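With one protein chain withheld, the remaining protein chains of the complex are depicted in position.
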Amino acid sequence: MAGSSVGQNFRITTWGESHGAALGVVVDGVPAGLSLEAEDIQVFLNRRKPGQSKFTTARLEADRVEVLSGVFEGKTTGTPISLMVRNKDQHSKDYSNISEVFRPGHADYTFWEKYGIRDYRGGGRSSGRETIGRVAAGAIASKILEDLGICVKAYTKSIGPVEISKVDFEEMEKNRLYMPDAGAAEVAEGYLEACMSDLNSSGGVIECVVTGMPVGIGEPVFDKLDANLAKAMLSIGAVKGFEIGDGFAASGSTGAENNDAFIIQDGRICKETNHAGGVLGGMSDGSDIVFRVAIKPTPSISKKQHTVNVSGEETEIEIHGRHDPVIVPRAVVVVESMAAITIVDALFSNMSARMDLIKEFYRKDR
Amino acid sequence: MAGSSVGQNFRITTWGESHGAALGVVVDGVPAGLSLEAEDIQVFLNRRKPGQSKFTTARLEADRVEVLSGVFEGKTTGTPISLMVRNKDQHSKDYSNISEVFRPGHADYTFWEKYGIRDYRGGGRSSGRETIGRVAAGAIASKILEDLGICVKAYTKSIGPVEISKVDFEEMEKNRLYMPDAGAAEVAEGYLEACMSDLNSSGGVIECVVTGMPVGIGEPVFDKLDANLAKAMLSIGAVKGFEIGDGFAASGSTGAENNDAFIIQDGRICKETNHAGGVLGGMSDGSDIVFRVAIKPTPSISKKQHTVNVSGEETEIEIHGRHDPVIVPRAVVVVESMAAITIVDALFSNMSARMDLIKEFYRKDR
Amino acid sequence: MAGSSVGQNFRITTWGESHGAALGVVVDGVPAGLSLEAEDIQVFLNRRKPGQSKFTTARLEADRVEVLSGVFEGKTTGTPISLMVRNKDQHSKDYSNISEVFRPGHADYTFWEKYGIRDYRGGGRSSGRETIGRVAAGAIASKILEDLGICVKAYTKSIGPVEISKVDFEEMEKNRLYMPDAGAAEVAEGYLEACMSDLNSSGGVIECVVTGMPVGIGEPVFDKLDANLAKAMLSIGAVKGFEIGDGFAASGSTGAENNDAFIIQDGRICKETNHAGGVLGGMSDGSDIVFRVAIKPTPSISKKQHTVNVSGEETEIEIHGRHDPVIVPRAVVVVESMAAITIVDALFSNMSARMDLIKEFYRKDR
Partner (left out) sequence: MAGSSVGQNFRITTWGESHGAALGVVVDGVPAGLSLEAEDIQVFLNRRKPGQSKFTTARLEADRVEVLSGVFEGKTTGTPISLMVRNKDQHSKDYSNISEVFRPGHADYTFWEKYGIRDYRGGGRSSGRETIGRVAAGAIASKILEDLGICVKAYTKSIGPVEISKVDFEEMEKNRLYMPDAGAAEVAEGYLEACMSDLNSSGGVIECVVTGMPVGIGEPVFDKLDANLAKAMLSIGAVKGFEIGDGFAASGSTGAENNDAFIIQDGRICKETNHAGGVLGGMSDGSDIVFRVAIKPTPSISKKQHTVNVSGEETEIEIHGRHDPVIVPRAVVVVESMAAITIVDALFSNMSARMDLIKEFYRKDR
């Protein structure tokens, strides 16, 4: 099936393999009249770029984005925007030793069984480089949200056992782990160094906060805002869990604790607390949307592992080459991007919810 | 937007409100030639029926399903199957006191803001009764899976702080909490009684296991099997989290611990462990699929709560009427149903993945 | 595949067979706040009802619609509207003789080959009764359009060789052939009587005009307004052709003849002529949308015909029972309905085309 697209009214379609000619995305449904430069997208891509610290791979790609369509004289035209990044620094030979072997924790085996063929170079389509398309599209979605006063912000909540105890966005910009807590970041760095010297890797948790949401965004039944966010997050490689608001903790709670009382603040309806994470009945409730995603440890480790090969024989593997000991910091911008894409689509879909607003939109005197 | 459908090749569309004339579902894409009786569906609906124990609402609905189309002489015909359950035992007056007030933890406020109108009776569209359509469709999906040797089984993993310590399916059938651990069930019953006497409610966790999956089901990028399962689960009211395999625990783990080694067993490729939960790169890997969903405490509690009304004034509310102190036991069959629906759709979508199998399917000598 | 739904933001899903328990439709994406009574829908259904004249079948069904969801106190709520019509006057035995034989011009053979099973009673899913769902949904779409000042009007343009030479809507209401030309209607009646006495049937052409369209509705590439209208029309059983504006005649024309000059009229941009039929580049251009559909002759004729049976033997068939000698008059409301459904969906999809209008829609001071 065709599974490389997501979204209805704002839809992205990604393409490309780790070691193919290029990777990219087509973003369809971008409204006309949005100011957009290649640089807006490049800023986002730079945040996921490898080679930024000792904890990210040394692959030195420029990852320069090319805007191929949909923009005219600095403005979007309403037609699909095609974005492309050429692959350059491909050490395909690094991967020759894995062409016949299924790496544990990777999609090698499932690709092989599903398709009977696989582009093993660098993980092919299941490589983290596939997220280039998501992030490029996310940059556009974020610009749209910015124009509507909505802000999506993600950060590293934990790396392995090391969790933040405060959220200081200024601090986050200063450390390469995107942790908004300098103390925790320092401890996490030590933990990661230990992982690396042990030829091992670490997982972590990313938290994302969306501010400025109007009320009522998301569709009641299957296209609940949190349901689509969950799908968007689990569609990112290495994500193993999603929770919104109190999430799994709510399951151990009681109604009296977990319900958020409605109050009036500055003449507007608000919630006194936000256990719900900003969503009630699948629709935004005006509070901040707060969710978390669980990221598994990087499966590519240099430690020797048991596995089997394409001939169905047991064997061992040591994965060398360039791999992050933790992908959490680079995944932060991917989480932000997928959140922004999901929310833009929900905002557009909501526009036909009420007859009175449709009539105002299509009033003849405009 | 139209948000009441889910699935591509196997698609369900639910409709109906808690206190409307009826609720139902249209199931489109059911293959022809499947044996199907109304009773197959009724068995599933009975599992979500209220009034089965002191922990479920006393609403005594028969909830008899009517098969309106798509079945001829006991077999499906390939055309859409329309299923309907009439609403009968509606105490609409019970809800008159909430017509002007937004219940904390409910979708009253968000519906009001999105649509400017709401059917307040029994929660309207956001009532748990909406799941009737899901479960009726799930019964059909389960029959399809059964024919393919695939089995979806869910159970109560925890209620409030009480967690199971073993999985004994026989035991599960014996207690009304669907807990596969008699001891835990007994403790949980005590906990729920305490909640009730405190005019309070509890949350819990449901775990679901899928056995017999072929390898390679799910689409690599946005339509990953776990991504679509996550969406399906978060689309159920009251679900606040989803995790597959080790889930959030994986985030605190290392690659060496979390990777599942491939081995050969009985001549087939298997995994030695199943931290992944049966999915690699978004495709089934042949191991059991194992996931969990977090359910929040029932928001309708009899305790007095602060809230606001439709005129924007602060007020208080005590919610009486019939409400489960915990919805987990009745949600078990909903989780199973949504999982079955998602997997059938993924199986059908996978059929065009390989040119060799397509050629065999359309060979001229058939 | 699931093929019983159409539309993105306004989506209908029909279900039901000619001789099943009932037929119906779920209409999802209806905006909240639209006034809607069962009678609004009944009026539309009555227009496609059989038994209205000697040229329509004698099947005396009441075809009373039941509104099962989505309406509360006379207003739509934004949730899916489920509409159902019970089948009552089923002479299933009339069809027993065709259970083993493939009727020429019908879908019997293709259903049989595709599904390996078929509900042969009255044509099952391929019966004209399937259009009940379309017309019920069309009634809702038409109400939405009416609120926006848009009017969809179809009529019989020709029956067999008899074509209208004027369009007088008042006249159309007076004759049962929905021909807006009294003279042509009289000739057509004579032609149909001759067909009937010859145990034969007739085809015809329906023309549809949409007035009041805003400019720019429809999406440039694959979701062109005329492309979606073409799909909607060809999805109606017995339709064999679609043309917009000058249609096939344009193919024999020249650019100088076929181009419509733009002019200013009453201070607005208009077209001097309307060879385009109201669509330029797939978007409405502000002129009337004008299209035609070709309807084949009713395939059920009493004349003896050659055919084969399910055992693959050649045989002969005489189709008795109740069949219209021409379906064009009853198809007029189906064409109107499918046009209205298509246009509403296009209007909703267009709402996110421009950033400036999105910003106005979501302005914070609302």
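Labels for the chains are A, B and C, by order of writing; each one numbers its residues from 1.
As a convention for this text, contacts are C-beta pairs under 8 Å (C-beta built on N, C-alpha and C of every residue); 3 or more make two chains touch, one makes a residue touch a chain.
Just so we're clear, the structure is a prediction, and the values are computed from it rather than from any experiment.
Enquirer: As a test of the contact rule: which chains in view would the missing one touch?
Expert: A, B, C
Enquirer: Which one touches the absent chain: C:G29, C:G138 or C:G282?
Expert: Residue touching the chain left out of view: C:G282.
Enquirer: Could you tell which one of C:E37, C:E272, C:E318 or C:E360 touches the chain left off the display?
Expert: Going through C:E37, C:E272, C:E318 or C:E360 one by one, C:E272 is the residue touching the chain not shown.
Enquirer: Among A:G3, A:G286 or A:P299, which residue is in touch with the absent chain?
Expert: Result: among the candidates, A:G3 touches the missing chain.
Enquirer: Using the definition of touch stated at the top, determine which of C:G160, C:P180 or C:P329 touches the missing chain.
Expert: C:G160
Enquirer: Pick out which of A:G116, A:G183 or A:G312 touches the chain that's been left out of the picture.
Expert: A:G116
Enquirer: Using the touch definition up top, pick the residue from A:A21, A:A62 or A:I264 that touches the left-out chain.
Expert: A:A21
Enquirer: Contacts of chain A with the missing chain: which residues?
Expert: So the residues of chain A touching the missing chain come out as 1-5, 7-11, 13-17, 20-24, 26, 28-29, 32-33, 66-70, 72, 75, 77-82, 84, 111, 114-119, 124-125, 348.
Enquirer: Can you list where chain B touches the absent chain?
Expert: 8-10, 29, 31-34, 76, 78-79, 144, 147-149, 214, 220, 347-349, 351-359, 361-362, 364
Enquirer: In the full complex, which bits of chain C touch the chain not displayed? Write them out.
Expert: Given the touch definition above, chain C has residues 1-6, 8-9, 14, 102, 104-107, 109-111, 113-116, 125-126, 130, 158, 160-161, 195, 198, 200-205, 215-217, 219-224, 226-235, 237, 240-248, 250-264, 267, 269, 272, 276-277, 280-286, 294-301, 303, 305-308, 312-314, 349-350, 352-354, 356 touching the missing chain.
Here is the rule we go by: only the chains that are shown with their structure count from here on.
Enquirer: If you list every residue number at the chain A and chain C contact, are more than half found on both copies (same) or fewer than half (different)?
Expert: Chain A and chain C contact each other through largely matching residue numbers.
Enquirer: Could you tell me the distance, in whole angstrom, between the mean C-alpha positions of chain A and chain B?
Expert: Centres of chain A and chain B (C-alpha means) sit 26 Å apart.
Enquirer: Once you find the CA centre of chain B and the CA centre of chain C, what distance in Å lies between them?
Expert: Their C-alpha centroids are separated by 37 Å.
Enquirer: Can you list every residue of chain C that touches 2 or more other chains, as numbers and ranges?
Expert: Within chain C, residues 8-10, 29, 32-33, 78-79, 348 contact more than one other chain.
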